[in-house]
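Removed from the display is one protein chain of the complex; every other protein chain stays in position.
In this document, chain identifiers A, B and C correspond to the written order of the chains, with residue numbering beginning at 1 in each.
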Amino acid sequence: MTSGGDNRARLLALYATMCRIRAFEETALAAHRAGEIPGPLHVSVGQEGVAAGVCLNLRPDDRITSNHRGHGHALAKGAGLAGMMEELFGRAGGHCRGKGGSMHIADFSVGMLGANGVVAGGIPIAVGAAQGLRLLGSTAIVCCFFGDGAINRGPFLEGLNWAALYRLPVLFVCEDNGVAAFTRAESVTAGPGVAARAEALGVPAVSVDGNDAAAVDEAAARLVAELRGGAGPRLLHATTYRLTGHTSTDPAAWREAGEVEAARAQEPILRLRARLLAEGVAAKALDAVEGDARAEMSQARADALAAPWPDPAIAWEDVQDSGAVTGVA
Amino acid sequence: MTSGGDNRARLLALYATMCRIRAFEETALAAHRAGEIPGPLHVSVGQEGVAAGVCLNLRPDDRITSNHRGHGHALAKGAGLAGMMEELFGRAGGHCRGKGGSMHIADFSVGMLGANGVVAGGIPIAVGAAQGLRLLGSTAIVCCFFGDGAINRGPFLEGLNWAALYRLPVLFVCEDNGVAAFTRAESVTAGPGVAARAEALGVPAVSVDGNDAAAVDEAAARLVAELRGGAGPRLLHATTYRLTGHTSTDPAAWREAGEVEAARAQEPILRLRARLLAEGVAAKALDAVEGDARAEMSQARADALAAPWPDPAIAWEDVQDSGAVTGVA
Amino acid sequence: MAEVTLVEAARLAALQEMRRDPRVWVLGEDVARGGLFGQYRGFLEEFGPQRVVSTPISESTIMGAGLGAALVGTRPIIEMRIFDFVMCAMDELVNQIAKIRYMFGGQAKPAVVVRMPHGIWRNSAAQHSQTLESWFTHIPGVVVAVPATPADTAGLLVSAIRSDDPVLFFDPKNLFPLKGEVAEAIAPIPFGTARRMREGTDLTIVTWSAAVPMVEEAAATLAARGVSADALDLRTLWPWDEDAVAASVERTRRLLVVHEAVTTGGFGAEVLARVVERLGPGAVQAAARLGQPRVPVPFAPPLEDALKPDAAKVVAAAEALLRR
Partner (left out) sequence: MAEVTLVEAARLAALQEMRRDPRVWVLGEDVARGGLFGQYRGFLEEFGPQRVVSTPISESTIMGAGLGAALVGTRPIIEMRIFDFVMCAMDELVNQIAKIRYMFGGQAKPAVVVRMPHGIWRNSAAQHSQTLESWFTHIPGVVVAVPATPADTAGLLVSAIRSDDPVLFFDPKNLFPLKGEVAEAIAPIPFGTARRMREGTDLTIVTWSAAVPMVEEAAATLAARGVSADALDLRTLWPWDEDAVAASVERTRRLLVVHEAVTTGGFGAEVLARVVERLGPGAVQAAARLGQPRVPVPFAPPLEDALKPDAAKVVAAAEALLRR
């Protein structure tokens, strides 16, 4: 669909985005282990292809909603890095002033309407955002990321039926890593799967190998074009694999020995790298992209660590206009 | 599946049950208009074929859950008549001692686990009842009645996925009268419909003309046999028509003039009567069945009207064992 | 000034605001048909299906979609039909709407109005009669409005629609037929200001929502018996007019809080506790609450009547308080 050069540029963009997400999360993991980041931390190591491939097709004014594993979605949508890292560190300069943390990453300035601590919590928000945008005469679309675990919660049915009913421009993206917390998806999910569920709710669905970032990009491009054309909602089912545990402290020891190793060979960055090398891109060039990402993230970590904590006095702010309480810290 | 004589007897049983439901509800409507019955009253006039056809295939120890329109389900399952009518009248002898009323009709002695004031509220209860029965080693099954409006609520997805996952003996019955309160089903329901939704959740589904009681009986018989055989849950999609309004006070004036009249010609009692006459049953015999039902119900109305109100002192009872409050009336 | 019913007053207020601000819209079951109580009658015809959206029976999504629409700059009126069904949308209300501004450090203000007709109404039994307004005073991030007259309903609804805070608006369904004057141009009534129902010196009676007419009647009866009650309708429970209540109790030294909700854990406990904390127990001669006993709402009239507060019970409670 795009000429060779454009395509090459796209692939490199995907590669760069994935490298930044990977570097961000591995840096965050290290910082969490070092005690620099408080609270729970959910990383998406191995799943970067989905966020990168989908968000490459979004405009700045498009919106996204995310789940508890939202760093990749935020970065791919263009969220400010310093504000993200500082948020994880609970610092004053975080996008949420240190009030949200990893599980509530949000950057409204780039249309990132927030991660969510409640599984499937972003689904009704996404359909409502699309409905509101239409009312305001906007042509922006909304992309809603959630995991395979979310398809067993009521809001999945309600939200998809709703989006189909009002023909809302929502791209539902089910990031299917085959596991919900410590439980395998197949052990809690009956029937033929998320795509069939979507179709039965009036939402056409496409499945794609989520570890093939280029394939995700192409599928998303098609679906987003349909959305922008007013065709109504679509669902993208992206299969992938979570190389790390559920949280930073979860070894996911229950997985079979070989399983993770086998998955490593299929992880999206390696695969795109192989393709780019095959297409003649120099290894150095790719190493540089990766190196830059790592450097950028360690710098962000250092900056966040040096950044000021929020003044306790702001704890009372941002609650509400009428009936706000005041306190002394 | 059954020999002529048996079949004739079955059809007559269906006819009798439908006549009793119709007579019960028309009597209740009259009593409500006369101010004898307080609170909201939802009747199922025109939908009797579903309750009658399904429940004819249930054993006394099988359980059912119902919705806000549950008189027919309760009667067809064998609920005590006096206790039902008195409950509608809010009298002491009601199944719920006058504490529930029409929307909370229940008769646990015959496995009727309750109507429900919340749309889709009976779905999780039904799947749990089936899971509990299995744990107790019972071979009873559970039948869950709900309307087309319930398939747009989260519990529909959760409950069907759940039942399929654990292969629970639950017969889901969607009584599709094409309307939810004052809103047409098609205007709020996207996709191919309830059967497709069920299949996508791993629950095999069958559609039937709900106004053909014999067809409902046959379909239910097949599905119930599969359930008892351990095949897991099934869904029966029964299309029907609500001849009256949403509540006793709703004229449903928004419906096109001819619509209701046309529907009258298709209502289940008339249709089964025509078939029985064609099969040589004497009109007098059928008139007698209908007359008996009407007589039975007017007697029940008179009895309920004469029955004592609950002693206000019992208002404080049936709350809980620990921490129950006492009061004076 | 026109004499209208409370539900009509609410309709006029929403109508005025939707005419004023194109970002205001309404979503909920049957709203395109005017709503269950006619509170949106004629809205579809005037504003069209994009601003008057009849929805599926999907409470979680009605609530959550309202939030999403607010996050992009519209101002939804989320109609929940009957309060009890909000139980199907509590995650969206309590975990999302109430917290999103704070969790995101002020990046977004979810300017929604959640309308929830509540209370005992026509023997609807336990699942259609609840009054849990006190719950939401315990939830940071939301405003709680509990009007009881046509004028207050209209004025508070205007404020609710114009507010950037999520406002939980409890329409008093049992008072919908109540008549009263409403201005042509409905002015907003500020949150947190009580309405003095009657001036008095012997005891302070604090109330709101469906209990207001009971207190009016009781106060009249008491007056006939020579007891002068200072009666306050709080109108909003968060923020609430602590100053007005404290000032009144300082004068009367006696406090009776009356609400339809269950007494245990009701907002009456908060009112009583704050007054005692603020004035000190020494400034109070006697204090009590009147609400429903901790029992679900039954269906049968004699049972419902036995439990629910009424004017006679208010009079009895007031007289008992005066003997202390």
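Methods note: a contact is a pair of C-beta atoms (placed from the backbone, for glycine too) under 8 Å apart; a residue touches a chain by one contact, two chains touch by 3 or more.
Computed from a predicted model, the values in this text were never measured in an experiment.
Participant: Tell me which of B:Gly46, B:Gly94 or B:Pro268 is the one touching the absent chain.
Facilitator: With B:Gly46, B:Gly94 or B:Pro268 as choices, the missing chain is touched by B:Gly94.
Participant: Would you indicate which residue among C:Ala220, C:Ala247, C:Ala269 or C:Leu322 is in contact with the undisplayed chain?
Facilitator: Residue touching the absent chain, from the options given: C:Ala269.
Participant: Going by the touch rule given at the top, which residues of subunit C touch the chain that is not shown?
Facilitator: 84-85, 87-88, 90-91, 93-95, 98-99, 102-103, 125-127, 132, 134-135, 137-141, 238, 261-262, 264-270, 272-274, 276-277, 280-282, 284-289, 294-296, 298, 324
Participant: Name, in rising order, the residues on subunit A that touch the hidden chain in the full complex.
Facilitator: 38-40, 90-91, 94, 96, 98-101, 103-104, 116-120, 149-150, 152-154, 180-183, 187-189, 254, 309-310, 312-316, 319, 323, 325, 327, 329
Participant: Mind listing the subunit B residues that contact the chain we can't see here?
Facilitator: 63, 65, 94-100, 104, 106-108, 113-114, 116-118, 121, 123-136, 138, 154-155, 158-159, 161-162, 165-166, 317-323
In the analysis below, only the chains that are shown with their structure count from here on.
Participant: Taking contacts as defined above, which has more of them, A-C or B-C?
Facilitator: A-C
Participant: For subunit A versus subunit C, what separation do you get between their C-alpha means, in angstrom?
Facilitator: 40
Participant: With chain centres taken as the means of their Cα atoms, state the distance from subunit B to subunit C in Å.
Facilitator: Between these chains, centre-to-centre, one finds 36 Å.
Participant: When you check subunit B against every other chain, which residues touch at least two of them?
Facilitator: Counting only residues that touch two or more other chains, subunit B contributes 152-154, 188-189.
Participant: Send over the residues of subunit C in touch with two or more other chains.
Facilitator: Within subunit C, residues 55-56, 58, 60 contact more than one other chain.
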